[in-house]
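Complex shown without one protein chain; remaining protein chains in place.
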Amino acid sequence: MTTASRASAPAVEMRDVRVSFGPVIANDAVSFSVEPGEIHALLGENGAGKTTLMRVLAGLIQPDRGELRIDGSVVTIADPQAARRLGIGMVHQHFMLIPRFTVTENIILGNEGDGSVLDRQSAAREVRKLSEAYGLLIDPNEKVENLTVGLQQRVEILKALYHGSKILILDEPTALLTPQEIEDLYGILNRLKADGTTIIFITHKLKEVAAVSDRVTVIRRGKTVGERITAGTTGQELADLMVGRGVSLTVQRTPATPGRIILSARNVTAKPIHGHTELEIEKLDLRAGEILGVCGVEGNGQAELVEVLSGLRRVQSGVIEVNGKDMSHGDPNEYRAAGLSYIPEDRHHRGLVLDFPLWENVLLGNAQGEPFVHNGLINKRRTQAVTRNLMQEFDVRAPSPNTAARSLSGGNQQKLIIAREMFRDPDVLLAIQPTRGLDVGAIEFVHKELVRVRDAGKAVMLLSFDLDEVLDLSDRIVVMSGYRIAGEFVAGDVTRNQLGLLMGGRTSNESAAD
Amino acid sequence: MEDFFTLDLLTRILRVTTPLIFAALGGLICERSGVINIALEGLMLIGAFFAVAGTYWTGNVFAGLLIGMACAMVGALIHAVWSITFRGDQIVVGTAVNLIALGLTAFLVKAIWGAAGGSDRVHSLPKVGSMSILVPVAFALVPVVAFILFRTKQGLRLQACGEHPQAAVSAGIDITRYRYLAVLSSGLLAGLGGAYLSIGNLNYFTLDMTNGRGFIALAAVILGGWSPWGALAAALLFGAAEGVQVQGQSTPGFPISSDLMVAMPYIVTLIAITLFVKTRSGPAGLGTHATTS
Partner (left out) sequence: MNRLQIKSSTLLSIGGSVAAVAVALLLGALVMSASGASPVEAYQALWDGAFVGRRSIAETLVYSAPLILGGLAFALSSRAGLFNIGIEGQLITGGFVAGLVGAWDLGLPGSVYVPLALASGALGGMVWGFIPGFLKAKTGAHEVITTIMLNYLAMRGITYLVLRRDDVLPVDPSFIATQKVVDAAKLPILLDRTRLHLGIIIAIVAALVLWYVLFHTRFGYNVRAVGLSKGASAYGGIKWGATVTIAMALAGGLAGLAGAGESLGLHGRHWATAPGYGFTAIAVGLVGRNHPLGVIFSGILFGALNAGGPSMQSADVSKEIVQLIQGFIILAIAALEVVNRLPAIRSRLARRSAAQKAGA
């Protein structure tokens, strides 16, 4: 075990760092320190600002203010080359590898040695030597496109080592790995540590913090909220720090009166968007008059679940019913006809055609027939009139139905989507990250609207990566982890910490024991 | 029929393949860097015209050759500025360059020689046997380009720019510089191909004398899987079809209609592109820009 403090200066020190993108502050007043030769976990929820902070170290983002020290001396890291010169290497969550290049070509790119002519053989020998020295076994002449994700990650790590990195940052390195590959990775990291490499390990999984790190810094909503020696803390304490005791916006609502099942999924499986873990939903029911909250860390099958439930993704096996009708192989239009509405997570690429005027966006998904379309012809006047009414009813602030959706603020865009989706008077509403990127006023509006829909006897599914939001609004909560539903609770019967542990990959039993 | 497979046929095939090789190699370098280049046609035309004009002005055919190549590079520079710096639609820009080349050469032909159809006769480049010296140059360039692309540091970096611009940036490669150089190289090579048509194979310029060879060259790049040897093979396929067609016309009783023969390369390309589009696609970052955050 590494000792907590040493006489020598920290390998990395960030003091009072602040990063903003326009009006959005991603990191603020961050202080972060890593001792030489330790494995330091950077723990936080999705969107907490972990990756942004580390991109500062990698020279990809310039901070507004703050001080960076490497081995005790103040530095500025203007670009990736500067980071490389300082011995900082980063393994991104999305690998920066060229699939058609060989392992060796990827590793030497940008640092090919003297002269114009490549000496692939000696480069390959060097790569092989390096890979053997660290136990990162790999064929230097294999093409990267033929490697598994786990092996590709080795290439990224080797690349960093080849460029002389003494400080290695890994961003969510286990996200796409199989359990066996994760074990291998831990072994590799420990060998690197033994060799004196300093490692920063970005994660949202408590299990990983315990398994691999010496110390851990927790970051929440852009700020560092605590630093612990891993051996001296508990999963409970870390979960607490990670999710906070959030000051939630209070939403006025009465207890739910759940009615009949409107949407049900049984033994549904589907292929994933990336990676190779299949979505497997044994049982999921949405009931009338109830908000079902879905929480979990991003990339645990939520996107696939939503696509499956809305007809955008083909079901491999299993049955989905809406209002008792088998929809397993339905397309989005058929789902809509069966009574489903869907607020997508991505306003700009799914929810709206930004260059269309508002009234044509109201038509999106509503163009199958009456009242807007008759015999294939669009009733423009009626659509515009309806749009005008919806704008009034849902407080969409825009000059007219002819305004381009692009010119609206995020909040007004979201209100327009909600207005459109409510217009059909659906029986079930999927609301995916419905408040992402909105200001407080718009968030309140969306929350009230979801409760109103519930109270009108509809089934609502609220999927959010913001645990507070899920807790505030849901009558029932399911946790997604590893492309499965890891637990289901009645809202009052579960604590934030239990959920946090499940989200972090603990099993239901483990979390109950904690 | 025995008159058909003669040495004549072989030289004919080599002659018609030569300009395609030059342009295809240029297109290959350009596309490998991630820039789509449908302007090859226009760049060849510019090269063809200014090689003649340069020879006419200077009285020296080699000076003419250099002028032709330089002017094609200027055309390529327009393509580069619009496609890389302005981040314009590379296909739209290429279309504009093609139209400008067509219009400019036709305009200048009249302005310089006062004739509508073509230029006066000028000297042509020296020949080896019955072929222009540019014929062996074209074939010799194939291994050279292959070497640069696959065996040098610069080639590796160029490929990185085309395959994964973000990865190239994160490896510290100045992709703007590489892409400019690649587009300019394509101008140089397409210009050479055009010059071959006007002062290599012939000794004058006629309107639209490239007659789609730039597009064929681009198809050869794609059909050849973006590799120099593949492009050579594809260019030879096109060249053979054209050569056989010309030969067939002068061979009485040739069984296949030469007009149908000449359509073969297009059909082959269509089928190949349709069948192999998934297994054998171009550089992954073709037509995209690196967004550096």
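Read from first to last, the chains carry the letters A and B; within each, the first residue is number 1.
Operating definition for what follows: a contact is a pair of C-beta atoms (placed from the backbone, for glycine too) under 8 Å apart; a residue touches a chain by one contact, two chains touch by 3 or more.
Given the structure is predicted, the values throughout are model-derived calculations rather than measurements.
Enquirer: Give me the visible chains that the unshown chain touches, in label order.
Expert: Computed over the complete complex, the missing chain touches A, B.
Enquirer: Give the residue, chosen from A:Arg55, A:Arg287 or A:Arg336, that touches the chain omitted from the document.
Expert: That would be A:Arg336, which touches the missing chain.
Enquirer: One chain is left out of this view; which of A:Ser8, A:Ser400 or A:Thr495 touches it in the full complex?
Expert: That would be A:Ser400, which touches the missing chain.
Enquirer: Touch as defined at the start, partner being the missing chain; which of B:Ala63, B:Leu77, B:Leu102 or B:Leu181 qualifies?
Expert: B:Leu102
Enquirer: Quick one: say which of A:Pro10, A:Pro344 or A:Gly505 touches the chain that got left out.
Expert: Only one of A:Pro10, A:Pro344 or A:Gly505 touches the chain omitted from view, namely A:Pro344.
Enquirer: Can you list, in ascending order, the subunit B residues touching the missing chain?
Expert: Output for subunit B: 38, 78, 82, 86-89, 91-93, 95-104, 106-111, 116, 212, 215-216, 218-219, 222, 257, 259-260, 262-263, 266-267, 269-270, 273-275, 277-278.
Enquirer: Go through subunit A and note every residue touching the omitted chain.
Expert: 311-312, 331-333, 336, 342, 344, 346, 349-356, 360, 363-365, 367-368, 373, 376-378, 380, 397-404, 406-409
Criterion: only the chains that are shown with their structure count from here on.
Enquirer: What's the distance between the Cα centroids of subunit A and subunit B, rounded to whole Å?
Expert: 46
Enquirer: Over in the complex, which subunit A residues touch subunit B? Could you list them?
Expert: 55, 60-61, 79-81, 84, 96-101, 105, 108-113, 115-118
Enquirer: Going by the contact rule at the top, pick out the subunit B residues touching subunit A in the complex.
Expert: 151-157, 159-160, 163-164, 166-173, 284, 293
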